[in-house]
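In this view, the complex is presented without one of its protein chains, the others remaining in place.
All chains are identified by letter, namely A, B and C, in their written order; residue positions are counted from 1 within each chain.
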Amino acid sequence: MDYQQILNEIFDELPFGEKQGEVANYIPELAKVNPNDFAVFMTCIDGRTFSLGEPEQSFSAQSITKVFSLCLAMKLLGDAVFERVDVEPSGTSFNSLVLLEYENGIPRNPFINSGALVIADMLVRQLDNPKKEFLAFVRHLSGDASIDYNPAVAASEATKGFRNRSLANLLKSFGNINAEVEEVLDFYYHQCSLELNCCQLAKAFIPFANGGKNLANQRLITPRQSQRINALMQTCGFYDEAGEFAFRVGLPGKSGVGGGIVAVHPGAYSVAVYSPRLNPQGNSVLGMETLERLTTKTGMAIF
Amino acid sequence: MDYQQILNEIFDELPFGEKQGEVANYIPELAKVNPNDFAVFMTCIDGRTFSLGEPEQSFSAQSITKVFSLCLAMKLLGDAVFERVDVEPSGTSFNSLVLLEYENGIPRNPFINSGALVIADMLVRQLDNPKKEFLAFVRHLSGDASIDYNPAVAASEATKGFRNRSLANLLKSFGNINAEVEEVLDFYYHQCSLELNCCQLAKAFIPFANGGKNLANQRLITPRQSQRINALMQTCGFYDEAGEFAFRVGLPGKSGVGGGIVAVHPGAYSVAVYSPRLNPQGNSVLGMETLERLTTKTGMAIF
Amino acid sequence: MDYQQILNEIFDELPFGEKQGEVANYIPELAKVNPNDFAVFMTCIDGRTFSLGEPEQSFSAQSITKVFSLCLAMKLLGDAVFERVDVEPSGTSFNSLVLLEYENGIPRNPFINSGALVIADMLVRQLDNPKKEFLAFVRHLSGDASIDYNPAVAASEATKGFRNRSLANLLKSFGNINAEVEEVLDFYYHQCSLELNCCQLAKAFIPFANGGKNLANQRLITPRQSQRINALMQTCGFYDEAGEFAFRVGLPGKSGVGGGIVAVHPGAYSVAVYSPRLNPQGNSVLGMETLERLTTKTGMAIF
Partner (left out) sequence: MDYQQILNEIFDELPFGEKQGEVANYIPELAKVNPNDFAVFMTCIDGRTFSLGEPEQSFSAQSITKVFSLCLAMKLLGDAVFERVDVEPSGTSFNSLVLLEYENGIPRNPFINSGALVIADMLVRQLDNPKKEFLAFVRHLSGDASIDYNPAVAASEATKGFRNRSLANLLKSFGNINAEVEEVLDFYYHQCSLELNCCQLAKAFIPFANGGKNLANQRLITPRQSQRINALMQTCGFYDEAGEFAFRVGLPGKSGVGGGIVAVHPGAYSVAVYSPRLNPQGNSVLGMETLERLTTKTGMAIF
C-alpha cells in the first residue's frame, strides 16, 4: 500500500479554505496556536513512516494523554483499575457531572474527565514521584526523551479549572479519590499539558498497534492489555462522538482539545493528525476528515 | 487455527453448573425455553464450520434482527437512514425514553428500541409487502429459505408491548414515525419474532465478516456498508453493556433477549452462541463468557 | 375592599398593546380563538361578584379540568388516590416522560399529564358512565347545568395526541393504568375539552375558597380535602412555573393551555382570568399579570 501517495491525495482534497471550527479557548494558552497549522504522521509497525505538513510542530496533547495514564495504571494495577472506573461509553459530553451523580461516583470510562481524574488519583498514590515517573513512561512509550510538560499550560488550567475541581470534589465525596484533591488536580493538569508533535504521538501509540511493544521492540504491556485499551478508545475515545468516529473512520483513536487525534490500526500502523480547529463536540474537524479519507481510500479499517 | 479444539476446551471450562442469570419472561412465549439449552456455531469465510451443543435448536432472535432491518434499510436508502437515527451509544438501557425526549425524537442509534422502530417505519414505507420482503432478505443473507417468523411470539408482544407502543407514539409525536403506529408495531413484532438456530444465524452474519458477500458469494451490501454496520454493532450492539463486550470480547456483535449473541471477526469468521440465561443487562451470561474465552484463547480480536 | 375599583385599575394598566405570547396551536381547534379576548370574573364567598371584559366568553378549560377530576377522585376514593400519584412538584414540563421513567410509573403529581391520566383511569374504573358523571360533577361544583364538552376539541386531541398516548402506554407498562388505554384517553380528551367561561370557572372553584362548599352552600368535599387540593395547586398547578406563580401571585391556582387561569383566596374569593396568549411555559401572559397586580394592589395573598 502506497500510504504516501494516499496522504498526498488527501492533502489535495481537504477543504482547507473553509476554515471550519474554532480553536479551543477556555484557557488563554490554547488560544494562542495558529488555527491553520496542519500535520499528519504515520508510523507502520515495520518502521516505515509517512507524513504531511509540519510533523515537527508541537501542540498540547490534552485528553490524548488519558491513554498514557490509563496504560500506566493498567501496567501498575492490572484489572483492579476497573473496580473504580467502568468501561462504558458515557453518551454525554466529556465533563458532565450528571451520570457521575446518578452512578454514585464510578465514572463511566477512563477517558471522560471524571474517569481520568480517578486514574490520576491511582498514579498519585502508586508512584513516588508521579509527575516525573509519568513523563518517563511517555518518553519510553515513544522512544523520545525530549517530550515534556508545558508548565504555563498546566498553570493556566489550575487557575481556570473550576469544572475539574468540581468533578474531583464530587468524586472525593463519593470516596473515589483517595489523595488530596489539589494533588490529584496538579498531576492531572501537568499530564494534560504534555506537548508532542505528530511524529512523537504516532510513535508513542505504536505499542497499541503492535501488541504492546514499542518501536524498539520493548514490551510495555501485554497483548491483551493493548487490545483492551484499543477497545476503550473505540467505544469511548471521542467524548459524545465515539460512535461517529467508529462509523466514519473505523479505527480506535483518541482526540484532544489541543487539536490532535491519534488512531491505530492494530497490526499495521499508528497515525497522528494535528489541526486545531474543533467541531462543537471538541474534535478536530480536519483531523476526523483526514482519517475518514485514509480508511476510505485504503479500504482498511478494523471492521 | 484449530477452532474446534478451542471450542471443545471452552465447553469443558464453562461454568454450566452455576446456572447464573434468568430467562427473559416479559412475554410468556419467551419464558417457555429450556434455560439450560446451549449451542455454538462458527462459520469461517472460507466455508469451514465448527460447533458445540445443539446448533439446530431454534430460538427467538429478537434484537439480533435489528441488524437485518438496519442492513435492509441501508441497502434501500443509503446514508439517508442516518438523518433519522444517530450512530452514538446511548449509555442507557435498551428501552429508555429519557434520551429520546431530551434529543427531540432522534434515537441515539438503530439498535435501541426507538431506533429500531424508526428503521421499521422506513421499511414499512419503502416496501410493498414489508413482512414478506424482510423475511426474503433474511433468507437471502443466510442462504436458508426455511427461516420464518413465530406468529405466537409476535402476537404475544403485541398484547404486552405497552413500552414499545409508548416509544412509537413518542416518536410519532416528534414526527419521526411516518406510517401508522400500529402498522409499524406489527412489522416490528414480526421482525423480532424471527426464529433461527445458531447455524442459520452464523451464516446470516457472514456478509458482515466478508465485506458484504454471503456464503454463496453474492454481494448484498458494499464493503463500506459492512464496515459501518460492524462499527455500529461494536459501539451500540449490547444495550448499556457495549463497552463491556468490546473490552472483554473485542469483536462487533449483537445480542437478543432470546438468549442469542452473534459476533463477527471481519476477514475471518462469524459465530453464534445460544444460552437463554441473561444477565441483568439482558445479555446471555454464557454467550458472553464463551466469546470472551474464544478471543482470549485465539489471541485474535479486531483490536 | 373595593375589588371592582382595583380590577378597573388593572385593566387600565395591562399592556394589551404588546400582544406578548402565542395562542396554543398544537390542535387546530385551539388555534381558532381570538388572541385578543380578555375576561376576568371574581366571586367572593359572600356572593359578591366583579368582572372585566367578556366574562361570558367560553373557552377550552384544558388542564384546569384536572382540578375537577382530582376532586372527584378524592371524593370517591379518599387518600387511596395518593397511592398511585405523588404530591410533589415535578420540576419539568407538563408532558415530560423523563421523571416517570426514573420513578417507575408513579407520576409526580395529579396535575402533570401523566398524573391526570392516572386520575382519569381511576374515574373510568370507578364510574358507571364516566363522561356523563364527571360532567354532572362539574355542573354541581359550579351550579351551572349548561357547561358541556366540546366534541370537536376532544376528537382533534384524539387524532393528534401521540404524546398522551405515549404517556398512557408507558403508565400501562408500569401497571399504573388499569382500564384500556384508549378508554382512558377518550375520557381524558373529553375532560380536557370542557368549555367554561370565566363566570362559570370562578363559581366552579368556590368550593376551594369556601372549605368545600359551593355557592348553594352544598358540601362537596371536606375542609381538609379542600386545603389539600389548594396545596397541590400551589406547588404543582403551573407546570414548571409553579414557583413563579406562588412567588409573584401568592395564591393557589391552575392554568390551562386554552388561556385560562383560576386562582382562589381561601376564605375570600375565587377569580378566573381568560387571555389566550401564552408564555413559553404554557401559561396565559396577561392572566398571570392580572393576578399578580390583584394581589399586589390588595396586599392580600395567602402568604
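Rule of thumb we're sticking to: contacts are C-beta pairs under 8 Å (C-beta built on N, C-alpha and C of every residue); 3 or more make two chains touch, one makes a residue touch a chain.
This is a predicted model, so every value here is computed, not measured.
Undergrad: Checking the contacts here: which visible chains does the omitted one touch?
TA: A, C
Undergrad: Can you tell me which of C:Pro15, C:Gly91, C:Pro151 or C:Gly175 touches the chain that was removed from the display?
TA: Only one of C:Pro15, C:Gly91, C:Pro151 or C:Gly175 touches the chain omitted from view, namely C:Gly91.
Undergrad: Looking beyond the chains shown, say which of C:Asp121, C:Glu241 or C:Glu289 touches the absent one.
TA: Of these options, the touching residue for the absent chain is C:Glu241.
Undergrad: With respect to the chain omitted from the figure, which of C:Thr43, C:Asn109, C:Gln191 or C:Asn283 is a touching residue?
TA: Looking across C:Thr43, C:Asn109, C:Gln191 or C:Asn283, the contact with the absent chain belongs to C:Asn109.
Undergrad: Considering the whole complex, not just the chains shown, which residues of subunit A touch the missing one?
TA: 96-98, 101-102, 162-163, 165-170, 172-173, 181
Undergrad: What does the interface between subunit C and the hidden chain look like in terms of residue numbers?
TA: Counting only subunit C, the missing chain is touched by 86-92, 99, 108-109, 223-224, 226-228, 230-232, 234-236, 240-244, 246-247, 250, 252, 266, 296, 299, 301-303.
In the analysis below, only the chains that are shown with their structure count from here on.
Undergrad: How big is the gap, in whole Å, between where the Cα atoms of subunit B centre and where those of subunit C centre?
TA: Measuring from centre to centre gives 47 Å for this pair.
Undergrad: How many Å are there between the centre of subunit A and the centre of subunit C, using C-alpha atoms for each centre?
TA: From the centre of subunit A to the centre of subunit C is 55 Å.
Undergrad: With chain centres taken as the means of their Cα atoms, state the distance from subunit A to subunit B in Å.
TA: Spacing between the chain centres: roughly 32 Å.
Undergrad: Can you pull out the residues of subunit B that are in contact with at least two other chains?
TA: none
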